[in-house]
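Shown here: the complex without one of its protein chains, the others still in place.
On to subunit A.
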Amino acid sequence: MAHLEVQNIVKTFSTRSGVAFARALDGVSFDVEKGEIIALIGPSGCGKTTCLRIIMGLETASSGQVRVAGRAVSGCGYDRGMVFQHAELLPWRNTLSNVGYGLEMKGVREPELSKASSHYLELVGLGHAARRRPHQLSGGMKQRAGIARALAIDPEVLLMDEPFGALDSQTRETLHGELLSIHGKTGKTIIIVTHDLDEAVMLADRVIVMQKGAVSEIVPIEIGRDRQDMRAVRTSAEYSKKRTLIWEALHDHETQAA
């Protein structure tokens, strides 16, 4: 049994009176093994973010179900931790208490709260910025805090919605390295939504290509676990082969549409 199972998710958006007007997801299914990093990639409007939001419980599926560690989930839950596209830290909390937000909601009280928050803050390399407010952080630091906040509740699965999309490419690459090292330390299962081909190939064990609300291809990336040497990965034959493969998968759709 897979760690996370997405089973035949359908999502139709409808008006308030119940008239369906758009089919965002049309029977999406995939499995994620424990400790795996999965990238969901596809053109905008393909439903990848909707899919992630359904897994998180921010939206409800019209039919189908999501199972985490064998249990069907509905709504929010501390078995899943969400990293938002623009970090979405609360501006009135400092970094430390932003990281502790989920723990607080989970019912963790002082002194455990500060202890655990500090631990995760250190894990993402923000120990020195504990007392700063979000507007005093750079984009990269905000996103690290967002990752720490999601990790702090110790979820089974970390869900990331285009977390590095708004960052400049240098910061993005630094954070790729850190995400891989965090993954090495925590062994978390990660699903990352992205529109960045290199990001997908660089980070993921498997890349799920989505088109028009359905899974069109699942591409395993066999680079192996040790990806700390990002330069070596970039120049490897597997990297360029898989990059081309996924590029073609994304491109097929465009030529069909045109």
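Just so it is clear, a residue touches a chain if its C-beta (ideal position, glycine included) is under 8 Å from a C-beta of that chain, and two chains touch if they have at least 3 such contacts; residues count from 1.
Rule of thumb we're sticking to: contacts and distances are computed from a predicted model.
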Problem set entry | "4Fe-4S dicluster domain-containing protein", "Phosphoribosylformylglycinamidine synthase subunit PurL", "NitT/TauT family transport system permease protein" or "Mono/diheme cytochrome c family protein" - which is the UniProt name of the missing chain | "NitT/TauT family transport system permease protein"
Problem set entry | Among A:10, A:69 or A:166, the residue in touch with the chain that has been omitted | A:166
Problem set entry | Which of A:22, A:72 or A:105 contacts the chain that the document leaves out | A:105
Seminar exercise, completed: Note that subunit A touches the absent chain at residues 56-58, 75-78, 82, 84-86, 88, 90-92, 101-102, 105-106, 129, 132-133, 135-141, 149, 153, 166-168, 170-171, 174
